[in-house]
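Removed: one protein chain of the complex. Kept in place: all other protein chains.
Going by the order they are written in, the chains are A, B and C; count residues from 1 in each one.
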Amino acid sequence: MTAVAGRVDAASASGNGSNRARRGYASGRDDYLVRLRKIEGQVRGLQRMIEDDRWCPDVVTQIASTTRALQEVAVGLLNDHLHHCVMAAAKRSDAEAEAHLDEVAGTLRQVVRL
Amino acid sequence: MTAVAGRVDAASASGNGSNRARRGYASGRDDYLVRLRKIEGQVRGLQRMIEDDRWCPDVVTQIASTTRALQEVAVGLLNDHLHHCVMAAAKRSDAEAEAHLDEVAGTLRQVVRL
Amino acid sequence: MTAVAGRVDAASASGNGSNRARRGYASGRDDYLVRLRKIEGQVRGLQRMIEDDRWCPDVVTQIASTTRALQEVAVGLLNDHLHHCVMAAAKRSDAEAEAHLDEVAGTLRQVVRL
Partner (left out) sequence: MTAVAGRVDAASASGNGSNRARRGYASGRDDYLVRLRKIEGQVRGLQRMIEDDRWCPDVVTQIASTTRALQEVAVGLLNDHLHHCVMAAAKRSDAEAEAHLDEVAGTLRQVVRL
């Protein structure tokens, strides 16, 4: 909560904070960007492996590692979303919280592939 | 592109492209490269979504789509590997085929996350 | 920890109704039981397929169907948990809600296999 308040304050100072506050992941945005840039590098590495005719199982192993890194980001974002956006909605109204949770359920089904 | 020409030359020099035969995916290499470049673009798109403070569930939905595209490549590569490398090994010796299949099983466990 | 202790106390104090209400899935309990009994039947069907020496890919296809049914139950339960237990906690205290969400994140990682 202190963290949330802190982020809102910082965001207000920067002039567009309610937007960021709503997004939930703003405090960890740089961390997510670092991770996604690393994942982008992994995908370019996969292209080089294909260009170099690398052994298929080695390429597949690298794909599995990249996929896992992506899903770590997805679960982190969902978690941040629950901690920030959904909790904030729960304080405003039940209906709003329910609507958010229904959206989370749909997103979760995509992550789990149902 | 230079690398491609070089490798093709090497294959021609060796008289039959056993190099390609071993890799299995060589015939579909360009297709895999196209797909991986598209996936790289998706990962860059994810970075822009984070930079633009996009709504978490939307980002997660895009991650799920990217993950699926990567796993499609993994299953395609494993399939090509079985069709080419493992089948070729099966014609050479049982021991070699068994060794390849053990490697495939280990790779498959990584893809399924066991 | 406080949240967990509180939950246990509340459950002990009531012994049934509020306990169930707090479990979240109580209203859909019969539905979950029906689904799990069907899944149990699918697992017994898998045993018969093995006993009858059925073709491996057919058995694996049935396993994939059973796995999906189980994961549908898992996602349903997580969703109910968020709608009921976590929302109720959010109204009591931020600390309690945070503790619940951390638990949900850990559970979600197990479902996604991270």
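Worth a mention:
Definition applied: a residue touches a chain if its C-beta (ideal position, glycine included) is under 8 Å from a C-beta of that chain, and two chains touch if they have at least 3 such contacts.
If you're wondering where the values come from, they're calculated on a predicted model, not measured in any experiment.
Where chain B meets the chain that is not shown, the touching residues are 68, 71-72, 74-75, 78-79, 82-83, 86-87, 90-91, 94, 97-98, 101, 104-105, 108-109, 111-112, 114.
Chain C residues in contact with the hidden partner, per the touch definition given at the top, are 7, 19-20, 23-26, 29, 32-33, 36-37, 39-40, 43-44, 46-47, 50-51, 53-57, 59-61, 63-64, 66-68, 70-71, 73-74, 77-78, 80-81, 85, 103-104, 106-107, 110-111, 113.
In this text, only the chains that are shown with their structure count from here on.
Among the chains present, the centre nearest to the common Cα mean is that of A. Distances between chain centres, each the mean of the C-alpha atoms, put C farthest from chain B.
Once the centre of each chain is set as its mean CA position, chain A and chain B turn out to be 25 Å apart. Taking each chain's centre as the mean of its C-alpha atoms, chain B lies 35 Å from chain C.
Shared contact sites, meaning residues of chain B that touch two or more other chains, fall at 113.
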